[in-house]
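Here the complex is missing a single protein chain, while all its other protein chains stay put.
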Amino acid sequence: MIQTRELTKQYGRFTAVDGVNLNIAAGEIYGFLGPNGAGKTSTIMMLLGVVKPTRGEISLFGERYSPGRLDLRRRIGVVPEKHPLGMWTWMTAAEYLQTFADLFGLKNAGPRIDHLLERVGLAEVRNKRFSEFSRGMLQKLSIVRALLHDPDILFLDEPISGLDPFGVKQIRDLILEENRDGRTIFISSHILSEMEKICHRVAIIFGGRLMAEDAMKSLLSTLAKDREIHVDLESIPEGLTERIKGLPFVLEATQTENKLLVKVPKSGDYRKELSKHLIDQNLVPLSIQEKSLSLEEAFVTITQENIDLFARIGGKA
Amino acid sequence: MNERMNATSVLARRRIYETFISPGFYIAMSLGLVLAYLLVSGFVRAVDSSGLAFGLNPLYDLIGRSLEGAFGRTLVEKLFAEGPFVFALYIGFLPMLLYLAVSSVFRFGLEKKIGALELLAYGPADGTAGFLAAFLKDLLLTVIYLAVLLVFFAVTAALNNLLLGPTFFFTLVILLFVAAAVYSYGVFASTLTDNSASAVALFLGLMVFFLIILMGSFTIVSGYVRNLSTVFAWVVKWISPLFYWNLAMQAVEIQGWLLYAVSLVVLLVLGAVVLAASHFILKARGVRP
Partner (left out) sequence: MTSKRRIQAIAVVVLLLVFPAVSFAQVPVREEQLIYSILAFNGRDYAGTFTTKQAEAMYLKADVDNFLTVRKTLVYFWPITQDWKTDTSALNVPFEGRLLLVGPDGKDRALESTPYTYYNVRGEYELNWKVAKGPEADQAWGQYQEIMNAYWASVQQYYQERAAYEAMLSELTSTITRLRDEGRDVSRLIEVLRELKAPPEPQYPRDYVVPPAQVSEAFILNLPVGEYSLRFETLEGELMQGSEIRVVVFEKRRAEGVGLEVIPGDKWTRPVESKTPASVLYVDGSADLYLRPFFQQEYNDLYYEKMRQNDARGNPNLMKWVRIQQVPQAGIEISGPGRATQVVREAPFYVEQVKGAALGYQIVPFDPEGAHKDREASLRAFHVPLTAGDRVVRLQVQDKDGQILRSGGRQIRVVRPSRAGILSLILAVLPLVAMAVVLLRRSRVYTS
């Protein structure tokens, strides 16, 4: 669906994006992560055709994409991080949406507008000036605007920032629903826990360079150095932790209250062996769970490694 | 191109509607009409047995003295040769011209700053469509306002037995073309700057500069001031809408219709060139705040 090849953006001597190669497949939810100043925004702006790349190519729907390709933008829906306040303050929500419907050349867009407003719970405020909307309402309106023309790809920049938990759930459900209907979703967000829940694939950018791009599970699995098994016991007898440490497959063991945290090598599943050892000790585990690396941990890992790398070579972190 | 035209059309329609529901438009219109009314009624009161006597009406006394002192008696005679309407047309048109031009410049700068242009650029639109929409809106509203002025003056002329002479009609047409060029400079100022205040300051600065150059070449003050403005004028005149306005008015005076038509065409070309420059500037600078 979207491919970039050696995508680069330079502002004077400063290289904001350096040879980024992305590959976003149709129908997936693609997460785009990076700390502030990593080149995320510049990359997104180039993908949206707002900023012209210094070098490199963007391919959209199999066609070469550039800022002049206004026709291809019909197939993209964008929900920016912040809605421009002060824009068209006289318009009602319905009028605002009708404007964008007209921009996209949609005929008889009224029923679709009503349907989408209903879907996000804004039907009752359709004749209210959207400049009076709350942050959450504006975000929902922005999503409706982005969906009006039934785009193939939906770009979302921080779609849930500033929302309450209920709003977060609403947006999450909406995104998943849209994806189930076949829409490709591109999300950029700092809220990694949410990204972990919904993204099929993620890319991590740091210092203008693409650090990682993979399916979520593969990425987490690849980045995890080891596995951690959590064992819940009724009580932990004296010396148990030491004895566990002595097991040949155990790398590290610690305890917190009634929970044992045992690190084992990434390859292999050692829950059975561990369970057998505990039973031999006349201990019955209440639960044995394997905790995988979270996206947040993976993100920090990648970026910290690069910070260290930069520091060693004298670059800017 | 079709996408841009569609976007321009959609945005222009919205802007026109927005203007129609804005108080500023009606206030500017009323202000212009009231000023025109005062000038026409003052004229009627300044007429005696031999013709226009400025001293008979305080407003016209002030106008006569000011214009004659700055530009000489000849200009005053020509300005009022057919009656009050040419002068009243200039003064009556000015509030609306300023309102449309300044509000558009301010608005474009604001939209760029708050990211509204960027939002539009996510869709099948770009900054050029944005400013073309503003330009078309201003042009259409100018046509409407000139029509309103025409009707107003026609009614006023009929009520007072005054004549709308040929110079008035030629001036009406010229004003539309001059306004188009002025609006294009507004767009230019908006694309060159980063915010509304700078844009308005640049635009007004440009217009005042053009005005000073023109007035400087017209003034009857001699010496350094006029010499300096003469040098400037030779360079600046080619890009000044007011220069072509002056040329067109001279053409009307000598009934040089070819020169008149050429002046109008050049005004259009000037506007188009300035808009084209604006397009490239915006393309280079981008629409992001």
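As written, the chains take the letters A and B, and residue 1 is the first residue of each chain.
Basically, a contact is a pair of C-beta atoms (placed from the backbone, for glycine too) under 8 Å apart; a residue touches a chain by one contact, two chains touch by 3 or more.
Note that the structure is a prediction, hence the values are computed from the model and not measured.
Although it is left out of the displayed model, the omitted chain contacts the following shown chains in the full complex: A, B.
Considering A:K128, A:H230, A:R243 or A:R271, the position touching the chain not shown turns out to be A:K128 (whole complex).
In the full complex, subunit B makes contact with the omitted chain through residues 20-21, 23, 25-27, 29-30, 33-34, 36-37, 40-41, 43-45, 47-52, 71-72, 74-75, 77-78, 81-83, 152, 155-156, 159-163, 165-166, 217-222, 226, 246, 253-254. Residues touching the missing chain, restricted to subunit A, are 90, 92, 127-129 (touch as defined at the top).
Everything that follows uses one rule, which is that only the chains that are shown with their structure count from here on.
Here the spacing of subunit A and subunit B, counted between their Cα centres, is 52 Å.
In the complex of the two chains, the subunit A residues touching subunit B come out as 45, 48-51, 67, 70-71, 73-74, 76, 78, 80, 82-88, 90, 99-100, 102-105, 155. Of all the residues in subunit B, the ones that touch subunit A in their complex are 3-4, 6-7, 10-11, 13-14, 18, 21-22, 110-111, 114-116, 118-126, 283, 286-288.
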